[in-house]
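Could you have a look at this structure, given as structure tokens, before my questions?
All protein chains of the complex are present and in place, except for one that has been dropped.
Labels run A and B following the written order; every chain starts at residue 1.
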Amino acid sequence: MAAARATLPLPRVPAPSPRPQLRPFPSLPARRGAVACGAGSAAGVAASLRLGDVIEAQQFDRAALTEIFEVAREMEALERGSSSRGAGRSRVLEGYLMATLFYEPSTRTRLSFEAAMRRLGGEVLTTENAREFSSAAKGETLEDTIRTVEGYSDIIVLRHFESGAARRAAATADIPVINAGDGPGQHPTQALLDVYTIEREIGTLDGIKLGLVGDLANGRTVRSLAYLIAKYQNIKIYFVSPDVVKMKDDIKEYLTSQGVEWEESSDLLEVASKCDVIYQTRIQKERFGERIDLYEAARGKYIVDKKVLDVLPKHAVIMHPLPRLDEITIDVDSDPRAAYFRQAKNGLYIRMALLKLLLVGR
Amino acid sequence: MAAARATLPLPRVPAPSPRPQLRPFPSLPARRGAVACGAGSAAGVAASLRLGDVIEAQQFDRAALTEIFEVAREMEALERGSSSRGAGRSRVLEGYLMATLFYEPSTRTRLSFEAAMRRLGGEVLTTENAREFSSAAKGETLEDTIRTVEGYSDIIVLRHFESGAARRAAATADIPVINAGDGPGQHPTQALLDVYTIEREIGTLDGIKLGLVGDLANGRTVRSLAYLIAKYQNIKIYFVSPDVVKMKDDIKEYLTSQGVEWEESSDLLEVASKCDVIYQTRIQKERFGERIDLYEAARGKYIVDKKVLDVLPKHAVIMHPLPRLDEITIDVDSDPRAAYFRQAKNGLYIRMALLKLLLVGR
Partner (left out) sequence: MAAARATLPLPRVPAPSPRPQLRPFPSLPARRGAVACGAGSAAGVAASLRLGDVIEAQQFDRAALTEIFEVAREMEALERGSSSRGAGRSRVLEGYLMATLFYEPSTRTRLSFEAAMRRLGGEVLTTENAREFSSAAKGETLEDTIRTVEGYSDIIVLRHFESGAARRAAATADIPVINAGDGPGQHPTQALLDVYTIEREIGTLDGIKLGLVGDLANGRTVRSLAYLIAKYQNIKIYFVSPDVVKMKDDIKEYLTSQGVEWEESSDLLEVASKCDVIYQTRIQKERFGERIDLYEAARGKYIVDKKVLDVLPKHAVIMHPLPRLDEITIDVDSDPRAAYFRQAKNGLYIRMALLKLLLVGR
């Protein structure tokens, strides 16, 4: 399992796609009426985001990211405009029903999706314990479960413990499927909200200097982020991690092939002084098994604290996928450059945007 | 327990009722304002379905089934008409609140009820772990729980591990109660959707030839189906099951008393060649206890596969209450006669119909 985790499936889709067209998810036929969306009212500018399922970060090219982020901004404006009065909420997804089918608990992600659906007037069917639900416990296949649940809903948000489960579900379902994390595999909406947050906080993505800190070997978050950010120009990435959890070669090779500069460093303060974004991650105890000593050594090594803030440029930000333990000290929270709770909130806007695009189009 | 399961409570209500009038559930007084519903606009055709609770398959006579199925067809038309746009959904149950009180998990059934309620604009209160909820764990009676929950909602959908629990709940509550399965007892909405599926797929119920396959001793599904189908004319039933899980005598005697022809067979292919419906069921491992050898022998004996399809008439269908393990092979799924996922979807329409009839009438 650990070995398998070391080679996440990212490099399977290395071929860079031609820019302005969203690649439909490669192995899946376009099953639904495609959602075409004009990028403007002018004739001939018919950009077209055809979004069928959201399965992995690799399915999005730069044009698709741009369009999703535009819709996310609209969602954010909608939310802020209506926050003083509940009655001002959008009802654009009224009558639509989303099933959150979670085979392992992830309350943060589940609540984010369910809030997104409800903020747009939609309804939700929830199951948090799909793994124990009688059908799965009795040996029903994921495919059979999907066929049943798609009869009850308009879109399925799937969280699963097995890599590849979302792809299997999407291949089965006639309604859209969103991958909310499938084991060591993918968590594409997290990757999208991370990139969106950088753009929102810094104002641009091209030319970004990004420090990835912490567990770079096991975190699917930083791996997906590295993959997506490589779609932009003049990116520089610094890897800062304990030796036992260094970034794997597959990502490094991919970055090089995309013309992304990267280097490894053991000096967090020096990196922080040069970056636009410090992306801190949690050292995951569960990856160390019996070797608690290695875990303890690794977890205390790179902490984001006041000293990091002291050298961090004024315009830069600290990000973190959360939950955080002590890898960012509490006293950092009050600094305006602490962006991690804004980042979590951006997850709401990104998920609202995806639900809208998948269900009613732009 | 096993012995108790062997004699399910079906024969308690053997007296055939006079046709066109729905028997109100026998031991329960009509507590609510009865829902009268004209079967047409013409004077004098005032058929009246008075539906107070849905407790067991036996409470429905043929006229009641006909009316429920008519409403289910309307629900199906509604669903299909609006599926392209969420905004076209019915809001007929807007402002109504359904409590799903599940003392044992059954996500499939729960999601089906909750989808049904939401598809009609209603709202849902969910508890999936009622058994562990602090009140029940502290020793509160079911009756006390029902009295509390009925204060919060307009209708209760109860799943319980004890036979008779739904009847007790209905006797307590002043709002409608729907039995979503009470232990080895009843699961009347499953029985309704099974009969509805036969009518939808074959076009009629009178004259049907039905093969019941698999675990006929323990499955409440096939027992309830046999009971309900006996209300129609010229029915022929074939029982195909391993010896250890043969249909019990009580149902056989009941069928005979109703003039239903039945026979036992060990030749699935021959039965399949003569039937309109093959109703396959799962051999339930949990019924065999330590005798894994008996289970293994029983489960592999009658499999619905391509060979069955080869002899099955063109107009006939394969049904299954799901979940399915390997008693229907995957390659059967793509045959148009594989009706089991349509059957699952019919559960949505039947439950929509029941909720509408119970809450606002026809």
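Criterion: a residue touches a chain if its C-beta (ideal position, glycine included) is under 8 Å from a C-beta of that chain, and two chains touch if they have at least 3 such contacts.
Keep in mind the model is a prediction, meaning the values are calculated, not measured.
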item	value
Residue in contact with the excluded chain [from B:90, B:126, B:224 or B:343]	B:126
Of B:69, B:96, B:113 or B:262, the residue in touch with the unshown chain	B:96
Where the unshown chain meets chain A, residue by residue	82, 85-89, 104-108, 110-112, 114-115, 118-119, 126, 128, 282, 322-325, 341, 344-345, 348
Those residues of chain B which, in the complete complex, touch the missing chain	93-97, 99, 122-123, 125-127, 129-130, 132-135, 138-140, 144-145, 147-149, 151-154, 359-360
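The rule we apply is simple: only the chains that are shown with their structure count from here on.
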item	value
Distance from the mean Cα position of chain B to that of chain A, given in whole angstrom	41
